[in-house]
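Some chains omitted; the rest stay in position.
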Amino acid sequence: MAEIKKMIGALEKLDARNMYNNDFLLTWEKSDDEIAAVFQVADILRKMREDNISPKIFKSGLGISLFRDNSTRTRFSYASACNLLGLEVQDFEEGKSQIAHGETVRETANMISFMADVIGIRDDMYIGKGNAFMREFAQYVQEGFDEGILEQRPTLVNLQCDIDHPTQSMADMLHIIHHFGGVENLKGKKIAMTWAYSPSYGKPLSVPQGVIGLMSRFGMEVALAHPQGYDLMAETEEVAKKNAAASGGKFTKSHSMQEAFKDADIVYPKSWAPFAAMEKRTNLYGDGDHDGIKALEKELLAQNAGHKDWECTEDMMKLSKNGSALYMHCLPADISGVSCKEGEVAASVFDRYRVPLYKEAGFKPYIIAAMIFLSKTKRPEKVLSEILKKDRKRWTK
Amino acid sequence: MAEIKKMIGALEKLDARNMYNNDFLLTWEKSDDEIAAVFQVADILRKMREDNISPKIFKSGLGISLFRDNSTRTRFSYASACNLLGLEVQDFEEGKSQIAHGETVRETANMISFMADVIGIRDDMYIGKGNAFMREFAQYVQEGFDEGILEQRPTLVNLQCDIDHPTQSMADMLHIIHHFGGVENLKGKKIAMTWAYSPSYGKPLSVPQGVIGLMSRFGMEVALAHPQGYDLMAETEEVAKKNAAASGGKFTKSHSMQEAFKDADIVYPKSWAPFAAMEKRTNLYGDGDHDGIKALEKELLAQNAGHKDWECTEDMMKLSKNGSALYMHCLPADISGVSCKEGEVAASVFDRYRVPLYKEAGFKPYIIAAMIFLSKTKRPEKVLSEILKKDRKRWTK
């Protein structure tokens, strides 16, 4: 109890007022205080659950999920977060084509929101589409609220788009904070966000983009590395540059995995598709050019195959600080000799980091719950204090 | 609070005792008091939610949904209503053929009802089947309860059948009541329930049937209009006639959209399939005659195409009372130039009424919740008073 009180005290010093009734779409739209508040509330909710205190703030209400791509871990993280706070998850299963038009999005946004408190959206398939869809959706529910159609304005949580994957990068970051014993210990640490070989193609860019966009805010050196031609969206690199400058850190780019891994405290080797290729694919899909898509797929796989040496091997790990950098991944990883013949990471490396990797993933439900909590309580520290005082047991053991 | 107290006072004067432990299958099986009670409870629940009061009457329990047709808005309305009252939605996904036989229906009805408080059924595909299925289902759960198999008797809510669509027509009606400032202001008002052109075919008849069956109870003039050959089920027209006579209103029929729209206070232009054709289709499906079905489809589309002038245009709207009738639709509408080339309504008309249309849809969750509430509380006014007194917050803001 004393520990949680102290944590609430720390939260009180942060200005997160603007998060109330607000969406969470990109980490770089949020202030440092707001980002810190999410971490703080996530830790508080986690500690409360460990202490068997229920932090329910809803007696009823729906948490809508709108997934335009399959997902197990994000789906369960979102469901866990909603459930923890008292919201029932209701999946919105759209036919792929069904909400293509602007007018249909507007109508759907209102029709599913009459009693919705939160809407979690995952739309990461097409470059230029996912985040735009979320903003369109947010605009329509805002209008619906302003026009008196919706009794409450549901808040949106970006569960992965074409630009950012905030619930992932925030969970990753909270893992880093805990690993290094506090955000104050991160200044000068080096994190290598590097491409890695995968036998599949078309993996989303939102993870590396989200990582460089967020991790650059804490005074760390963010070393991005990928083979020639695997560029990320330029705007996210701009974000990283600005963040690094502002936080007293560094943002570097190279085409060498070795260079990025050298003396790194943290390594995050992960496959992704080249931005330009994804843009091309989006256009091919738009044109319904199936032959073009197949040709592109073949081309991309061949391109990938030219970079099989981008693997997080034991030798590569030895380059890192004291040979013992924190290895990270958003999971599932392509593990050489386990889930594929040749992949992103050697089996022995992955195995050594399995427990921390699973813990990393375990932060996600709390990050999502914290985002919801901060968008749904005007004075989160006050509500949390009351929850602590009431001490309602989550589970009568 | 004072306002809600007054609303509960009004509810107290209505005799809705027979709704307790009873199903809601057709509006015309319900007394005027019962219909009024549904509207009253819907308004009370809505006001409570706006005032952040949780009207939960269940600590646990299941609200089963059995949808034999896809649906987004009805599904979400039902889920919202169940959730508001404390029931968890559990979807029953039957294989299409699975509950064809009587014996299988009997067994299924019991097997899914051991802890079910409410069962919402949508079965609108085949003429002569949907409502009959609901009654069969209701009979089996009644028997199950009588025989000591089921601990409670789940109540059924008709979420659309071949005959009526009570949650739709009741939501529509509540919209009208609010728009005209009270049910007492409706005497003599004219509502035009008309067919409209759509490029698709086989749209259910339950909406127009439900509308003429319900709207004829309030002393209004209900003007039904459709092209030759687009008749509704005769029994629903009989209901409308009797209702109109009893309520001091009028029920008229014509084959002219203009005539119906003339001086109308409310217009409800909406496509549907001819009853006779739907009967034929049901038989073709029964016989497994796929060529016959295809031929019928072609025929119906051609028949529709002969009536493209049945569109709710600006010129048509000008015919209505002061050129400003309340335009209504159950959504989604076929909007000319937006969702199709030529459709039920001109884009400019639809756009002008978008906000009221969405509000109209917004009544549905509360109508469903009210139906459930009245079937699950013996003295609803007493329970509502207690809820008001306890003043439990739905959402700790």
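Letters A and B name the chains as they come in the text, with residue numbers starting at 1 for each one.
Please note the rule applied: contacts are C-beta pairs under 8 Å (C-beta built on N, C-alpha and C of every residue); 3 or more make two chains touch, one makes a residue touch a chain.
The model shown is predicted, which means the values in this text are computed figures rather than measured ones.
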{"item": "With 2 chains placed, the number the full structure-file assembly comprises", "value": "3"}
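To be clear about the criterion, only the chains that are shown with their structure count from here on.
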{"item": "Distance between chain centroids, defined by C-alpha means - subunit A, subunit B (Å)", "value": "41"}
{"item": "List of subunit B residues in touch with subunit A within their complex", "value": "46, 49-50, 54, 56, 72-73, 76-77, 79-80, 83-86, 88-89, 331-332, 335, 338-339, 355, 358-359, 361-362, 364-365, 392-397"}
{"item": "Subunit B-touching residues of subunit A, taken from the complex the two chains share", "value": "57-62, 88, 90, 92, 94, 101, 103-104, 107-108, 110-112, 114-115, 117, 144, 147-152, 376-378, 383, 386"}
